[in-house]
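Quick one: this structure, given as structure tokens, is what I'll be asking you about.
Only a single protein chain was left out; the remaining protein chains are all shown in position.
Chain naming follows the written order as A and B, and within any one chain the residues start at number 1.
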Amino acid sequence: MTGDTPRRRVLEVEHLKVEFPTRRGNLVAVDDVSFHINEGEVLGVVGESGAGKSLTGAAIIGLLEPPGRVAGGEIRLAGRRIDDLPYERMRRVRGREIGMVFQDPLTSLNPLYTIGRQLVETLQTHGSFSEQAARRRAIELLGEVGIPSPRQRVDQFPHQFSGGMRQRVVIALALCANPRLIIADEPTTALDVSIQAQIITLLKRLCREHDAAVMLITHDMGVIAETADRVAVMYAGRLAEIGAVDDVIRRAKHPYTHGLMGSIPLIGDDTERLTQIEGAMPRLTEIPAGCAFNPRCPKAFERCRVERPELIPADGTAVACWLFDRSPSPGAAADG
Amino acid sequence: MAARPELAPLSVSFVAHAADRLRRFFDGDLFYSFRRSPVTVAAFAVTVLLFAVAALAPWVAPHNTYDVATLNLMDARLPPYGFTDQFGTPGDPRFMLGTDDQGRDILSAIMFGLQISLGVGFASVILAALFGTLLGLVSGYVGGRIDSVIMRVADVQLTFPAILIALLIDGVIGGILPRAMHEELKVYVLILAIAASQWVNFARTVRGSTLVEKSKEYVQAAKVIGVHPARIMLRHVLPNVMGPVLVIATLSLAIAVLTEATLSFLGVGVPVTRPSLGTLIRIGQQYLFSGEWWMTIFPSVALVIVVLSVNLLGDWLRDALNPKLR
Partner (left out) sequence: MQRLFQALIVMMVVALVSFSLFQFVGDPVNNMLGPEGTIEQREKLREKLGLNDPVPVQFVRYVANAARGDFGLSYRIGKPVDELLAERLPATVELVLVSAVIALALGVPMGVYTGLRRNAWLSRVFLTVSLVGISLPTFVIGILMILVFGVWLGWLPTFGRGGVTDIGGWQTSLLTLKGWSHIIMPAITLALFQLTLIMRLVRAEMLEVLRTDYIKFARARGLRSRSINFGHALKNTLVPVITIMGLQIGSLLAFSIITETVFSWPGMGLLFLQAIQFVDIPVMSSYLVLMALFFVLINLTVDLLYYAVDPRLRVERAGSVAH
């Protein structure tokens, strides 16, 4: 973490809080989450379904669906605050400075318009292209993402493409205005396993070429291991652990992360049983006091049930776990 | 039930199931949103009131409009109480909403008319619901050719507006029956006609829900165990399908009442001896030009209130039961 001057940070999220007012009270879906992404870096955000990953992404790009709203914290893009911008200003940020890729390529594209039209529209919104120039650029982009015969395909409709091809088109659309940050929300989950690798490689290559930072949201650890530089683990709307990908994966510190890594079967592994974590992630309405993971944690002790842990630096990564708290504190000592 | 012993406990468990659901209903989101919306509560209250009046008409109505002996032509064409007509004749407190050309009290006529209108509407909906749900269940569950045939028929029927179908069936069967049997059977024919125009809505929705449920694991499991298809359909699929059916039933009731009123207004609905609201409106229309507006307006208002309340209720029900909007 040393050597990163704030200037090189593309995205800074500080104490982000997203809540949903319901008649049952305020549901906090993202609770005090802080992280940053540097230029050209890929940050993986992992966690189970419902952990708050997608909502974090939505909050960053300003597309939280009401009644959800940002209830606290700051989001800064290249030093500029973007969480409090009026709609029209934020609209100009979207696409131009932040691009987003969603999970299902079929439903992400308007079935009634040719993909050429959708590309041209996006290009003309963010830049001053003439009709022909935009069309030329669109064909170029299609070539960049690996669509064969782009000149013919540019006039085709989304349903004429296969799933993998469609996701390439989606990536082209997200990148066409050269944003500095790409948020990819489960970009490969809806695709065949054989295509997933291609898409991930493509994404990584393009972002490197365009010099864009990536926030890669997924629940697939394999993708993270392949692609990410750093990884953040989310649980019940909170950050459990964040650090360089090798550190987090091979030397997981948070008991939850540890459990996650242990539950991935590795080829050539001799272990007979996969690690299982007892219980399930709590629903937003039933988050326990103290550390959200404490009921399921094999190493929980008194303090875990009472005080919510902050992110504690430990050996290159940051962990939200009292096990790593070196400072003297009241309450029982940690074991192990 | 005796021939199918395995279906006997069906009824017991169904009732227990229903009772439990009722208890959960009052605790649940549905009732909450109900209480929260004053319009819906009002609509519900009005609907209940109207049904009560319709059911109790013979006892609640101030006059018995069917008893010819009580009619006095001197009382004919009186304006509502508190108004005077163009000749200066004042209204009579005995006939709060005025009288028609035969001296019948409009208020009572409306009450009896309500009985007919709601009765026919309700019966039609029940018939359509039973028939449609059954067909939908079978169509969705069994699939294959039966499904294609049923859906084809439904599609073809849907190309024609419901009212035309009701008109047709009513007219045709009415034409076939010998005049003597006409009067008594007319009402049943009408109910049949309206039901025939509505069953498709039920069938389609139930089929859709059945298809969804069919692929769920509990149904697969039951099939594997070897539970009889009828039992699967009735015990497992049907309760899950009741929600949408209820919504359709409510909206269907509104349409049925409207259809009956329209057919009666056109003269091909209920026989004149038992006038429904539609019939009253038709008769009253003739007197519109002579300035005796009450004969047609009050039954119209009653009709609109009925349909409006039922529609409001149905709307709320649909929004409340729609999982996407929660």
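The definition used in the following text is that contacts are C-beta pairs under 8 Å (C-beta built on N, C-alpha and C of every residue); 3 or more make two chains touch, one makes a residue touch a chain.
Keep in mind that this is a model prediction, so the values were computed, not measured.
Student: Touch partners of the unshown chain, restricted to the chains that are shown, please.
Tutor: Among the chains that are shown, those touched by the missing chain are A, B.
Student: So which of B:Ala76, B:Ile163, B:Leu211 or B:Met242 would be touching the chain we can't see?
Tutor: Here the residue in touch with the unshown chain is B:Ile163.
Student: Considering the complete complex, identify which of A:Ile61, A:Met281 or A:Ala314 is in touch with the unshown chain.
Tutor: Candidates A:Ile61, A:Met281 or A:Ala314; residue touching the omitted chain: A:Ile61.
Student: List the residues of subunit A that touch the chain left out of this view.
Tutor: Residues 61, 63, 91-96, 99-100, 102, 104, 107-113, 121-122, 125-126, 148, 156-157, 159-162, 164-165, 170, 173-174, 177 of subunit A touch the chain that is not shown.
Student: Go through subunit B and note every residue touching the omitted chain.
Tutor: Residues of subunit B in contact with the hidden chain: 152, 156, 159-161, 163-164, 167-168, 171-172, 174-176, 254, 258, 261-262, 265-268, 281, 285, 288-289, 291, 293, 296-297, 300, 303-304, 307-308, 311-312, 315.
By definition in this document, only the chains that are shown with their structure count from here on.
Student: Can you check how far apart subunit A and subunit B are, centre to centre, with Cα atoms defining each centre and the answer in Å?
Tutor: Chain centroid spacing, subunit A to subunit B, equals 53 Å.
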